[in-house]
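Up next is chain A:
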Amino acid sequence: MPAQVDNRYKMVERTMKKLGYERSALIETLHTAQESFGYLEKETLKFIARRLKLPFSKVYGVATFYHFFRLKPKGKHNTVVCMGTACYIKGANKILAKLEERFNVKAGGTTADDLLSLISARCVGSCSLAPIAIFDDKPIGNLGIEQSVEIVEEMIR
Partner candidate 1 sequence: MIHTLEELEEIAEAKREKDSETKEELRVCIGSSCLSLGADQIEKDLKEEISCRGLKDKCKVKGVGCNGLCSAGVLVSHIDREKNSETMYGNLGTSDIKSVAEAYESGTILKEKLLDPHDPFFLNQEKIVLENAGYIDPNDIEDYIAHDGYFALFNAIIELSAEEVIAEVKKSGLRGRGGGGYPVGLKWETVAKVDSEQKYIVCNGDEGDPGAFMDRAIMEADPHRVIEGMALAGFACGANKGYVYVRAEYPIAVEKLNKAIKQAKRLGILGQNIAGSNFSFDLEVRLGGGAFVCGEATALVTSIEGNRGNPRQKPPHLSDYGLWGEPTILNNVESFANIAPIIRKGGAWYAGFGTEKSPGTKVFALSGHVKNTGLVEVPMGMSLRDIIYKVGGGVPEGKKLKVVQTGGPSGGCIPEHLLDIPVDYDSLKSVGSMMGSGGMIVTDDSQSIVEVARFFVEFCASESCGKCVPCRVGTTELTNILDKFVAKTATKEDLILLQDLCTVVKETSLCGLGQAAPNPVITTLKYFEDEYLEAIKND
Partner candidate 2 sequence: MSKVRVATIWLDGCSGCHMSFLDMDERLVEIAEKIDVVYSPYVDTKEFPGDVDLTIVEGALSTDHDITMIKKIRKNSKKIMALGDCAITGNVSAMKNLSGSEAVLQRGYFELADENKLGRVPSEVVPKLLDTVHPLHEIVPIDFYVPGCPTPADAIYKAITDILEGKEPDTKELTRFGK
């Protein structure tokens, strides 16, 4: 069983244990699993369901309800464009549209070559720097449209 050899499963197991294998541990466990595996594969979800004695359908229902959880792997690089209100009125939608067009990927998706995942976020809470995007964990504010394209080009080169 891979669970015994794979260190990532151990991380997940630890979270469940910490929370006493309670059914309410599900969301915390999903967070740990996503951190360890990068995304939530069905096999991982089934493992969690069995350990927490939860129905498969319920676990899948919860994992798909919360948009923080990814059910598909991320690309090598990722760009999160904040679409919060402040960013929106400062033109974030135009940045997102431009990135979608330039890199031929829809928000929420990954390019065919798995190089870039483009994500739109609800609000990253840095409204003072609007519009803001996060390029591979590095937030850059007061973004221009062309500037954002350049940053991504540089990033995936």
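Convention: contacts are C-beta pairs under 8 Å (C-beta built on N, C-alpha and C of every residue); 3 or more make two chains touch, one makes a residue touch a chain; residues count from 1.
The candidate set was assembled so that all candidates are chains of the complex that A comes from, given by their letters.
On a predicted model such as this, the values are computed, not experimentally measured, just so you know.
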{"item": "Direct contact with chain A in this complex, candidates 1 or 2", "value": "1"}
{"item": "Residue ranges of chain A touching candidate 1 (in the complex, touch as defined)", "value": "22-28, 30-31, 58, 61-62, 65-69, 83-86, 88-90, 121-130, 132, 139-141"}
